[in-house]
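For this view, one protein chain was removed and the others were kept in their places.
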Amino acid sequence: MAQLRRYHPVDSTVVPRVCGMRTFMRLPHVKTTEDVDFAVVGIPCDVGSTFRTGSRFGPAAIREMSMLLRAGNAHLGVNIFEHVSGVDYGDINVNPCSIEDAHRAIEEGLQPIVDAGVIPVCLGGDHSITLPELRAVAKKYGPVALVHFDAHLDTSDVQHGSRLTHGTPFARAVEEGLIDATRSIQLGIRGIFSIESIKKSEDLGFEVITARQMRKMGLGAVAKRVKERVGDLPAFLTFDVDFLDPAYAPGTGTIEVGGFTSYEALDLLGELWEMHFVGCDVVEVLPALDPTQITAYVAGNIAHQFISMLALRRKGERGET
Amino acid sequence: MAQLRRYHPVDSTVVPRVCGMRTFMRLPHVKTTEDVDFAVVGIPCDVGSTFRTGSRFGPAAIREMSMLLRAGNAHLGVNIFEHVSGVDYGDINVNPCSIEDAHRAIEEGLQPIVDAGVIPVCLGGDHSITLPELRAVAKKYGPVALVHFDAHLDTSDVQHGSRLTHGTPFARAVEEGLIDATRSIQLGIRGIFSIESIKKSEDLGFEVITARQMRKMGLGAVAKRVKERVGDLPAFLTFDVDFLDPAYAPGTGTIEVGGFTSYEALDLLGELWEMHFVGCDVVEVLPALDPTQITAYVAGNIAHQFISMLALRRKGERGET
Amino acid sequence: MAQLRRYHPVDSTVVPRVCGMRTFMRLPHVKTTEDVDFAVVGIPCDVGSTFRTGSRFGPAAIREMSMLLRAGNAHLGVNIFEHVSGVDYGDINVNPCSIEDAHRAIEEGLQPIVDAGVIPVCLGGDHSITLPELRAVAKKYGPVALVHFDAHLDTSDVQHGSRLTHGTPFARAVEEGLIDATRSIQLGIRGIFSIESIKKSEDLGFEVITARQMRKMGLGAVAKRVKERVGDLPAFLTFDVDFLDPAYAPGTGTIEVGGFTSYEALDLLGELWEMHFVGCDVVEVLPALDPTQITAYVAGNIAHQFISMLALRRKGERGET
Amino acid sequence: MAQLRRYHPVDSTVVPRVCGMRTFMRLPHVKTTEDVDFAVVGIPCDVGSTFRTGSRFGPAAIREMSMLLRAGNAHLGVNIFEHVSGVDYGDINVNPCSIEDAHRAIEEGLQPIVDAGVIPVCLGGDHSITLPELRAVAKKYGPVALVHFDAHLDTSDVQHGSRLTHGTPFARAVEEGLIDATRSIQLGIRGIFSIESIKKSEDLGFEVITARQMRKMGLGAVAKRVKERVGDLPAFLTFDVDFLDPAYAPGTGTIEVGGFTSYEALDLLGELWEMHFVGCDVVEVLPALDPTQITAYVAGNIAHQFISMLALRRKGERGET
Amino acid sequence: MAQLRRYHPVDSTVVPRVCGMRTFMRLPHVKTTEDVDFAVVGIPCDVGSTFRTGSRFGPAAIREMSMLLRAGNAHLGVNIFEHVSGVDYGDINVNPCSIEDAHRAIEEGLQPIVDAGVIPVCLGGDHSITLPELRAVAKKYGPVALVHFDAHLDTSDVQHGSRLTHGTPFARAVEEGLIDATRSIQLGIRGIFSIESIKKSEDLGFEVITARQMRKMGLGAVAKRVKERVGDLPAFLTFDVDFLDPAYAPGTGTIEVGGFTSYEALDLLGELWEMHFVGCDVVEVLPALDPTQITAYVAGNIAHQFISMLALRRKGERGET
Partner (left out) sequence: MAQLRRYHPVDSTVVPRVCGMRTFMRLPHVKTTEDVDFAVVGIPCDVGSTFRTGSRFGPAAIREMSMLLRAGNAHLGVNIFEHVSGVDYGDINVNPCSIEDAHRAIEEGLQPIVDAGVIPVCLGGDHSITLPELRAVAKKYGPVALVHFDAHLDTSDVQHGSRLTHGTPFARAVEEGLIDATRSIQLGIRGIFSIESIKKSEDLGFEVITARQMRKMGLGAVAKRVKERVGDLPAFLTFDVDFLDPAYAPGTGTIEVGGFTSYEALDLLGELWEMHFVGCDVVEVLPALDPTQITAYVAGNIAHQFISMLALRRKGERGET
């Protein structure tokens, strides 16, 4: 293997996997932005959940299973840490009693990372956390393109009288000018209260492709469409694990059947490697409903694919494995 | 959203999902057939099970998870309760000590629903319950076409000396003239004691398409074949969750690998929306083997798709979502 | 069996247990206070949880397992429904996004029950719900005596900047004059941040008996002490299931080892039957951490013991079984 | 260790525990009564269950965990197989569709064992199986004394119209003259539909000691009472695992809180070692509700204690360990 | 059904599935090679595991679920036991403290089976066991072709200083001349420490097809390639259940997302029925991480498909079901 970058995982052939504190991918736990390309950040916040709760334990569960993640990516043909350096930056200290406080802490916690040009890779937590993440990102990059994998639109205006829940972040993000909805896209949608919901999301500017439409188009065409839509705008990837079918990700709050496989998700993501992503999150992992830990693991794999895409872009070409 | 029909789910934006008694889809629990298009009926009977038991707890588990079901159907492009009205009719009181008594109660319990022209949507329970359901249905409509999704044929003559088990209902249904086997079809078959079993089912008049044949034909061709076979005969849909692969429905008594995905099942069903269904059931959900509750949820989704199909037929056209 | 009171459970020898909607003890689900001695009320609220969440699903889980509860109480020697009439009043609709709203709904929802002289038997939910319960109760009875079973004191002033969490209800209750702390008692305490915490609770007026002190005194002496302390003041029983050892109640948010057995809890409670209880709750059941459902069941049994105590008091004497 | 009897477990120091077919305690699986003192018999029958089902998988689960059982008994101070010889006789083939057929097979299957003077140690299965066991036993010994550990009386006359369920075996056994109720005793009772139930059991001739009475008397006094009651009459031990508290045995169909610990059960049993037992069963293990397998294991330990008691009686004295 | 061969499963219509010792497919447990075409052998060895352990309980779990396997194979259109005879040969006694001892016992235990021309069907256990299996096989047949289904290459030279782990068996097998790597193929690879790993495997002589390459080629083309590569060389099939996606096989030590479905695995295998297989194993089933038992079941199905392929080859043609 070629020279490794500054921050990279412990070598599992030297230190057995089971040993050591549970950082993401066994990366060093250092709160720095120097010599760092990406920083993994845990955001154990679920005060935005309106139904099945517990995603505050998501970051720890993802880290536990991420011991199994490897520095090589056979799908994309890249050795990640020959091209990028990354750290586990730790958790944002989020108030479990106040979503406003929690969101403020998330934004403030991420700002130094974003400002340093480091790519944040956030582990949720419920989907409301994407809002303060986008606030931090937009402060540096201006309105970004949102590439949104989810079974749900999350563009409700209000839920139970609250404008801040895991069902409303993207309505807020448009209002606050954090994202350019006309360059954004929502993929995998299938759980809707009424068919007008999709219209409302489109009225906000989003392009919506439902799960069924994706299957009719074929995933290759979907990837092409995403790239056309976003172009070279700085983009933020947000991945709700309920994009996947419950068979692949049972441990999440609002499962929806008729979803995608892990291969489909990784393959579709992989097609987007040349895009200009400035941050990502993986959200809604709920460990108490994940007895086999496969949800935590697939969530870690999504982050791993994203990091591999960064490496590939840095490397400049895709391997042939 | 347009005007809602008389009986429809509680609005989850008003009453949070977690609140209230667990009725199917949060429909009103009213034992009526007035102003009702469909009635959901729990049939907590598993005295017909010969192997892994416990599907008597299926209806409660399906109802619990059905809190997540929504009034909009993105796959079929329809807002269900603009077109149909439905209730949770409650459970049939089934004797856990006698299959004969239980079957009698099921038939008698369903008869008023069927006679009123209301579509019963039954939640099982083991597959033996389809027999008394068909008795009630045939009394009104005469022999119906059976559209049967299952890994198994369930056309045994006798099991362990008993002619009434979850392996024999369709042998009995043919004998009793409840179904017209020559217009009926069995889909997804893969668990057989010998290859002659399929021949025996065909000898009863059924058309059998195995799981492998379905994959070879393609699911679009299968849907076409079902519609040709049944034509405009009143039809009864019976869906054993073991039609699905164990990855999608682990919580059932006789899992068979090599099954279908939840998307495939919903998509195939959706293609049949114009057919003249007069009743349906979803059977063999076994909650004790379903720690992540995904089986109960996918079973609820099958019923939800069926109800959506009724709505679509009433509406007269399929949406484009 | 003698004549039953107006509202009583379905007879399980007529309707098998597995059949029917899951009401508490299979009582009728009627929202009335007429001819009713006690009303079971679900309070699916966990917005006050600061650590492991999910007790919003507690009421449904307790109801599901309460199918196993019986109308006879061998421990106390009483046939409950010969002496009292009760209903399952349903759930309070609690806002999952706002603890203030949720608390308001709880208080308002309980007030008609309390005002009618009906005893509320509340199923939580996190321990913050006891505060609005006490508000409703105190409006009718004035400051009541609190009989508090718990591993924790729950008399913190503020947690994470919030004065309303599941760790603060009794600080608030004292401030608001809802309880007479000098007549109140806290039993089973063993999880403390520092030994000064107990002093603070005592400074509020409470008598505190730790788990270890209870074992040193003997449970008979504890019962005697509770009765002396409270006297004939109207009393409210609040039972956090973490009073029990995790072996007996694993499904709760803040388990503490060194707790009590189910027999000890029932026996100690039973000794208090002659006291003047005007309400009770059982809180902090967390189904996602309760794979064997024993926590939900023991919680139901605590409510059952309380109801039996009401029956015994009405009857006027304890049986000899 | 002294000379071992003819049939004894595989030596775990030679063959690692994990290897080999799962027989009880790793005894040889031989269907013989020659040179055999006791025969372990699996009875995978649960057609008598009226509520939570699945105890038909009990024998396999008990055998799986019985790998952990050892040939030495520290509690009773005896090396079992220096004094007795035993086999795993396999399962009785029980019809899952007919309780009458199943009961007939059980009786016929056990008769050769009983007739040969071999002690049957039966693993259930639901509690209805004790009836045919007693039929086989009474045919040889005449009416026996029943020593019955249970949370429930199981002396109902009829359940749901059936006289053969897991709630009725001892009503039938008295009627058929299989047991001498005036020499029989029911221990641990706490789950009753009404307090009259106990009276009915007493009317049949039984002595009933409730869980609470046992605690008031002390377990030493209970043991004394059992020995006085039974005297030297041939006795049959039937142990329903719900005698134990759900904390100790969660995996059973009708858990009742306020039960006994595993130590209490073993210690009480051990006090009875000098009695003349001619058979026993351990029933109502339900593996699907036993994720940690502790119920299956404690059930195996009850059988192990019973076998140790046989060994001790054969040896003639109790050790001092 | 035509005449059955000498050793075949118990007829489930005569002996209910739940009854009897848990042998594979309910085959007779006989340690013989006479009149036997295949012998199922449990190898409860996991001392080669470097991460999540417990596959030593794999054989028992596979046997338990194999009760559900049937003598007919609808996918391949064959009644297995009309063409082949087979036994459950029991477990190899493997030392849990020494991999060298364990491997010696495996080789010696299998040799009589292999030498008699009987096909061993081995149930693991971790993947290190394939090494001694190949030693036994190569002693009779010389170097064989390895057809290897896995997410991982398992061709490491050394792990943690040890040359014998579940990550090294095929490096050893090549060194020892047990397999002809130039006729061998590795399928489904996706978990790699670096992209050079694949090169190293190729340097040993293997052809490697990654999961992504398989999807790009199509599974039909993959089957064709396997047959071309191996030709008529005696071949050994080794199937690590992590070839499957974690949704289909969560209960294994090193899950890798992006894997295959159960249908894909069975279908691809089925295409190879005419090949000259002389043995197989299914490895890395880890029951403690398999709460729904679907991993144990799918592993049993792989063995069942392999046995069906033997039957089909013996029969000489594939059915049309």
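Should a chain be cited, it is by its letter among A, B, C, D and E, assigned in written order, with residues numbered from 1 in that chain.
The definition used in the following text is that a residue touches a chain if its C-beta (ideal position, glycine included) is under 8 Å from a C-beta of that chain, and two chains touch if they have at least 3 such contacts.
Fair warning: this is a prediction, and the values are worked out from it, not measured in the lab.
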item	value
Visible chains in contact with the missing one	A, C, D, E
Of C:48, C:246, C:279 or C:300, the one touching the omitted chain in the full complex	C:246
Residues belonging to chain E that touch the chain removed from view	46-54, 56-57, 95-99, 101, 159-162, 164-165, 288-289
Positions on chain D contacted by the hidden chain, ascending	1, 12-13, 16-18, 67-68, 70-75, 77-79, 245, 247-248, 261-263, 266-267, 291-294, 297-298, 301, 319, 321
Where the unshown chain meets chain C, residue by residue	50-51, 159-160, 189-198, 210-213, 215, 245-247, 250-251, 254-259, 289-291
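Assume only the chains that are shown with their structure count from here on.
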item	value
Labels of chains that are neighbours to chain C and to chain E	A, B, D
Contact-pair overlap exceeding half with A-B, pair selected from D-E, B-E or A-C	B-E
Furthest chain, CA centroid comparison against chain E	C
Multi-partner residues of chain C (at least 2 other chains)	16, 18, 56-57, 95-96, 291
Pairwise chain contacts, counting only pairs that touch as defined	A-B, A-C, A-E, B-C, B-D, B-E, C-D, D-E
